[in-house]
Structures are given as C-alpha cells and as structure tokens.
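Only one protein chain is missing from this complex, and each of the others stays in its spot.
Let's look at chain A:
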Amino acid sequence: MIDQRTVASESGTAQPLLSVRDLKVTFPSEAGRVDAVRGVSFDLHRGRTLGIVGESGSGKSVTSMALMGLLPDYASVSGHATLGEDNLLELDDKQLSKVRGRQMGMIFQDPLSSLTPIFSIGSQIVEALQIHQNLSSAAAWKRAVELLDLVGIPNPDRRAKGFPHEFSGGMRQRAVIAMAIANDPDLIIADEPTTALDVTVQAQILDVLKTAQRETGAAVIMITHDLGVVAGSADDVVVMYAGRSVERAPVDQLFAAPRMPYTIGLMGAIPRLDSSGRDALVPVPGTPPLLVDLADACPFADRCPVVEDACREAEPPLSPVGGAEAETTAAAHLTACRRSAEISDGAIDGATVYPVPERRVTENALSSGEERRTVLELSGVTKTFPLTKGGLLKRRVGTVFAVNGIDLTIHEGETLGLVGESGCGKTTTLLEIMGLRPPEQGRIAIRGRDVAELRRKQDISEVRRDIQMVFQDPMGSLDPRMTVFDILAEPLRAVGERDKKKIAAQVAELMDLVGLDPEHHERFPAAFSGGQRQRIGIARALATRPKLLILDEPVSALDVSVQAGVINLLNDLKAELGLSYLFVAHDLSVVRHISDRVAVMYLGRIVETGSTDAVFNKPRHPYTRALLSAIPLPDPVAERTRERILLKGDLPSPTDDRPGCGFITRCPLHLTLSDPQKEQCRGVTPRLTERGRQDHRDACHFADTFTTADS
C-alpha cells in the first residue's frame, strides 16, 4: 500500500488515466425521463483506487456501465470520459470492444452469471486473451494458468480445465478477476465485487484485487455500498446521492472529517463492530428522491437535519471545502453542500448533525438468563439430506449433515444472534424450528412444549401463535398481489379472527406499531420502499402476538441508512412487547448491536457461544477470530493497522459425519500445532466446553493455547 501511495502522489500532477467530466445518463420511463446520473466528474490516476459509494439507486452502477458502454441503446449518455486518448462515450460498440478487456477490465457482482457455464474456466480466459492479443493457443493457455495462480487458485493447471459450477463463489470471483487482468488493463472497474460473497471470502477477494492491482499497476474503480470495504481499499472516495457526487475526498480525510450531512448520516447509521454500545443507531430519515423532474434544489434537503431555506433554492455544485486555497492542493475535499464549511466533526454550531433518537422504552436491566423462562430450546437437533446419484433409479451415495446436533436456548426477552457463513446450516435450523415437526434427532421445545408431542391441530396452531418469522427479502416475503391490509389480516384470519371491525382495528394498530401510516393500508407492497416493506413483514409477524420472533437476515437487503431505522425498531419492539429474538445474520456488526448472546455456527455445528461482549471481545475459537477479523471496518486507519487472519479456501461440504473437528481444513491454529495435537483435532470431535468464564463456551481443543499465545 505504501509504495503505491508514493507512486500515486508523483503522478498527481501528470495526466490522469481516466478523466470523467459532466457525465449524464438519462433513461426513459413511464413516469418521465429518469436522470440516473446528473453530472459526475472525477479524475483517476494510474495505480490509484477510487471508491464510489452510495445507496441503491444513487447512480453508482449506472456510472460504471456508462463508462464501459454497457447501457442499453435507449439510455442517453452525454459528457466526456477520456481514457488515454479516446472519449469512451463517443466510441461505438465495435470500437469499445477493443477498449473493453484490453484497457478496461471488469468485475461484476455475481460471479456465477459472469462466467459461461458450458466452457471451462481456462478456455474462457484463453478466449479473453486471444481476442486482444496475438497469442498461440498453447501460450495463451500457459498464461491463463499463470493468471489463475496469481489470483490464488490452488492447482491452477488442473483447475483451469474445470467448469464454473465446480468452483465455489469465491473461486469463481477469483477467476473473473483473472479474466479482468488478463490483458494488463489500465483500468479495472469492480462493481460490488464482494457483495455476493461471505465475509471470510470477501477478505480474500479484496486481497486478490490488491495483488492484481499491484501486478498490473492499473487504476481501480471500486463501486460498493459497504463503507468498510471502501475504507480498506480505496485511496479516494466519491459519495454519490441522487445521481450526483455529493462529496469527494481522500479516504482518510473523508472518514475522519466528513463534511456533507449525507455522508455523516451514512457513517452514523452503521453499527460498529468495534464498539459494544447499545445506543439507538441514527437512521437517515426519508428515502432518496425520484430522479424525475428534480427541482433545482439540494436533492438531500428533504432528509437533511440541518436544512436551510436557501438549500431549497438552488442545487449546490460540488466545490472545495474552505474556499480557493484548498482547491490547489491535490488532496482537495469537495462537497456539494452549502453548509459544509460550518460542519466539523459531525457537528454544526456545536450540536451534532444527527441527534440520537430517543429509545421508546429504556431497556429493562437484564437479569441473569437462567432465571427467566425458556422460550425456545433445541437439544441435539440434527437434519440431514440424502445425497443421491443417478437419473431414473436414485441411489443414496451419502448424507449431508446440514445441521449436526446443535443445542440452543433462548430465554424470555433475550436476543440470540446466530452467525455463520452461507452454507453453515443457519437457515436449515430456522426451517426446522418453524416446521414444528419433530426433528430427525434431538428435541425442539417451544415455551416448554415439545413439538414431538403436538398431535392435535389445535395444539399446533397455539404454538404457531407464539413463534413467527421475519424473512430476509422484503420484496419476496410479501405477496405482491395483496394489499397491506390483506397481508396483515391474513395471520389474524388464520388464527380464527372473523370480526371485520376487530381485524381493521388490529391492522391499524400493527401498522402504527412498526411506524407506518395506517392510512396506507390499501397500497400494494410495490408502492413501499425496502425499509417500509421490511416493517410490513415485521408487523405481519407480530400480528398473532408471538413470544419469539425468528429473524432471518432481516436487514441484509436494506441500505445502511434504512437498516438503522429497522434495527432501532426491533430493539424498541423487543423492550415494549417483551419479545425474544432468534436473530440470524452474516453481518456481525449488526449482530453485535442487537444481540444479548451469540452462537457461531460452522458446518452444522455450533463452535462458540456466549454473551455478545464475551464472544466479540475475547473470541476463543479460531473460526470466530477469523470471522471477526475479516469484517471491514468503516475506518481507514484501523483498517490499515489491524491484523487480518485470512482463512484459506471455502466452506467444505458437510457430507460425512466422521469424528474430528470440521474446521481443520481452514484452521490457522491447526497448522501451528504439534503432531499429537493435530491427531487429536482429526480424531476427536470437540464439544462445546466452558472454560473459566461462565456462559462462554467453545468447541476447540486448543482454544486455551491460542488465547494465551496471542495475548
């Protein structure tokens, strides 16, 4: 990183590699012309990384698509984008094809759909090479293998013959990066390159991207919604809002002293992994404006807490903070805000820009969990799927242990966070609980009632009332053809409520409870924004007055500014209604903010569990430690200094139930052990054991050595 910086500052005065001026993109729509990008300008120098952050709909992806010439024909694009000598926006598709891949490399979000499933990985890289370079097939293949080696794919000569479906998500994204850098491009555009990946894999991919950049000396445009990713990988940051860049600054300056209220709001809305505070998060109120016929006013004015009348009179241009003398320095800090000079350290006139919202109810002090009533109890629950082979006569060739004997207990008024990578069995666990059927092995009890004893329909529906679920995707979990009223009335009707007046009253009450206007009950879900839809989902789950809510990644599909509001709502509801939550998420910062206790899951087993502070401050299992260190912090200084434990490889598939620790294949601790100790890891399945501190258990034979050696 350091030598890159020196190179970059030298080239600061030289000709920029990419120079974008006044880029505008407009789409037609039924409602009128949508101005998706409204005058974006920036310069990018060789070897530098520009991070573009913004919420969905802010125009960040459209900007990159416009640069690559990948927008549909009906979009109108204007402005200048000079790469080398060409104005990219004036080239036709044929000319652009020469530039794309040769001078520009692209990495998209979904590695599965950016690779053709019917060709081998190697031949796809060879294709990319031979289009732009005059290489013999043998030489191109050799180069492809080299590239795969560079991006960290083990056994590259063998894996090059593999097909995309044989690669895991992280491996596919590595292959895509290999293709992007195949022709030594000057510019790499990465559009949300790690959004579809798990955190431990995300850390690997960001690392690979840095390697790729170092090898090619290319400039990188990194488009992401994750401020943590930007903090760790970018040199300069552009914050986009409503199709314009509203703040632009070097990364340290931006994170240390944001000047635009929107940026301040974004940063304040993120729950921090490195703080144990349980204060309410600060959401940015409102939603971004429709980009149709925008008035000449600051587009953020309606959501801005420090708005003045003058803000609504003219849209402020992107200009340097602190007047002309700052303009001359290369590291200029630009904002599109009239009042940015007054703002410093997140405060204006001595008062914070975003006042911390009051919690509706102060949390009742947590008494020790054991005294409370148990709401949910799982003991030794196992769920397996048969692995079959053959077309007509399927024979069983193995067993997938999706959930392998887990124990969980949730007490009244408690939130248990269940974390782990995708494929570790979190969702299967939830479905096992929600199915209300006796598990294959073990026992599930809800409020003291064993589900195996539920015979009569009446009993089942009684238990159903007590336990409800909130889903991840706020769009997919609401029937698009039902109005909000019908959606909320459905669970009421399902539990036998027939009185129309009562239903109407309860629906209004529910909408009020989750912060929606009850007058909007006749709208369809499509008319609501993501955060509001998730509120509808929560209201639906609350309709039967449950005691336990199962939350399956309830905020992962939401933008950060909205996410904070939903998290606050969940916290308020919990205190107000005395709910218990089983909170499943892969975002550990959110889990830390909301949970009382945490359980970390790996390959169908719980590897560590304990109170949130204990697990986050003193993680014991090597997997937990790796997971925590893989999460990017929205703080460039901390990002650069902290030590990362990079896990190798991906989650193996849990196809057998041999004894031994499931984490061996990726465990950094395992490599440092002596041979007899390794033998123990391989031969004996570690059980959850308590060590010293109460209510903090881990499943690692050598967690002690690890902690002592480290601290």
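As a convention for this text, a residue touches a chain if its C-beta (ideal position, glycine included) is under 8 Å from a C-beta of that chain, and two chains touch if they have at least 3 such contacts; residues count from 1.
One rule holds for everything that comes next: contacts and distances are computed from a predicted model.
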Hidden chain of the complex, named as in its UniProt record, picked from "Lysine 2,3-aminomutase", "NADH-quinone oxidoreductase subunit N", "Iron-sulfur cluster assembly scaffold protein IscU" or "Oligopeptide transport system permease protein OppC": "Oligopeptide transport system permease protein OppC"
From A:Val353, A:Met469 or A:Leu651, residue that would touch the chain that is not displayed: A:Met469
Among A:Ala256, A:Val495, A:Val637 or A:Val684, residue touching the chain not depicted: A:Val495
Contact partner of the left-out chain, one of A:Val53, A:Leu478 or A:Leu669: A:Leu478
Hidden-chain contact residue, picked from the options A:Thr82, A:Ser461 or A:Ser556: A:Ser461
Among A:Arg540, A:His586, A:Arg666 or A:His701, residue touching the chain not depicted: A:Arg540
Chain A residues that touch the omitted chain in the full complex: 30-32, 285-290, 292-293, 302, 434, 460-461, 464, 468-469, 471-473, 476-483, 485-486, 490-491, 493-495, 504, 515-517, 519-529, 532, 537, 540, 544
